[in-house]
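Every protein chain of the complex appears in place save one, which is left out.
Then we have chain A:
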Amino acid sequence: MLRFLVRRSLGALVILVIVSMVTYALFFAIPADPARLYCGKTCSPENLALIKHDMGFDKSWPVQYWDWLSAIFTGNSYNGVNCSAPCFGYSFDKKELVGSILADRFPTTLSLTIGSAVIFLLFGIGTGMLAAHKQGKALDKIASSASLVVSSMQIYVAGPLALVALCYSTDLLDLPNYVPITEDPVGWFTGLLVPWIVLSLIWTANYTRMTRSSMVEQLSEDYVRTARAKGMSGTSVFMRYAWRGAMGTIVTVFGIDLGVLLGGAIITETTFSLHGLGELAIHSFRDSDLSLLVGVTVVAATLIVFFNIIVDAAYALIDPRIRLA
């Protein structure tokens, strides 16, 4: 297990270096000139050169990339702002350290993810198991077709519709807004309820379909039939045999989804004007804020890679037949 984790972590580091390098290279292929934007319209050539030098844009991109990479381990200082290791750079647009902006935005994305994950796991797996239990009956047909319709919905359609139905025309729920849970737990809950509902609605549908199909698959396995034949009760067969078999698939998919979601749900955050990582990504891109964009991308990629490793390790725990090589 330890060898597996070490090996995979090293592989993950290589991937992260490549991802950040590609982001750097991509950014230098964009015709935007951040120094000019920063300098403003009335910008003398001397000023521009000075700003370029301050921002480090007078160097070639591999050199800049190297500076960025070494700052993570050794720290750096920007415009007199000290940035101790691990230092992820300085946003000249926001005049703040990238690390602190990310730390500032992450709780919003984390809250959005946790809340909706709880809802979609609970309802998705629950409905999927019920549907598999009543396979072919009315309940199964309703659940299956409903989840099919809902999974064809998109956040950018369902989100605005939910805003109209729940907030604008009826005042049933509060407008989406993020308050830290430490400040106001009730406000945190009510402010995120609508985004949670919308985000989890579509994911619930996906998890319902997935749970149902893997449960149905497991229930037709020989060992389930054997368990039934030897007189085991329906519930035990269902929960202890079939569910354990189906859990592997669900844990795998959930782990991967979690990594993606934690990296920032761009469309959801944009729709509900929540200031999480996803919204930060699109804004840093629009403002040509390279250091911030690289920061968000690397965080998002790290989460994806990290959860992939976790999933593989968890899979071995759930399914003893699998050996980590």
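Quick note on the criterion: a contact is a pair of C-beta atoms (placed from the backbone, for glycine too) under 8 Å apart; a residue touches a chain by one contact, two chains touch by 3 or more; residues count from 1.
Quick note on the criterion: contacts and distances are computed from a predicted model.
Asks: Under which of the names "Coenzyme F420-reducing hydrogenase, gamma subunit", "Deoxyribose-phosphate aldolase", "ABC transporter permease" or "YCF48-related protein" is the non-displayed chain listed in UniProt?
Replies: Looking only at the record, the undisplayed chain corresponds to "ABC transporter permease".
Asks: Just name the one of A:177, A:213 or A:249 that touches the chain not displayed here.
Replies: Considering all chains, including the one not shown, the answer is A:213.
Asks: For the chain left out of this view, which of A:129, A:143, A:163 or A:227 touches it?
Replies: With A:129, A:143, A:163 or A:227 as choices, the missing chain is touched by A:163.
Asks: Contacts of chain A with the missing chain: which residues?
Replies: Chain A touches the missing chain through residues 11, 15-16, 18-19, 22-23, 26-27, 29-32, 148-149, 151-154, 156-157, 160-161, 163-164, 168, 213, 216-217, 220, 260, 263-264, 266-267, 270-271, 278, 281-282, 285, 293, 296-297, 300-301, 304-305, 308.
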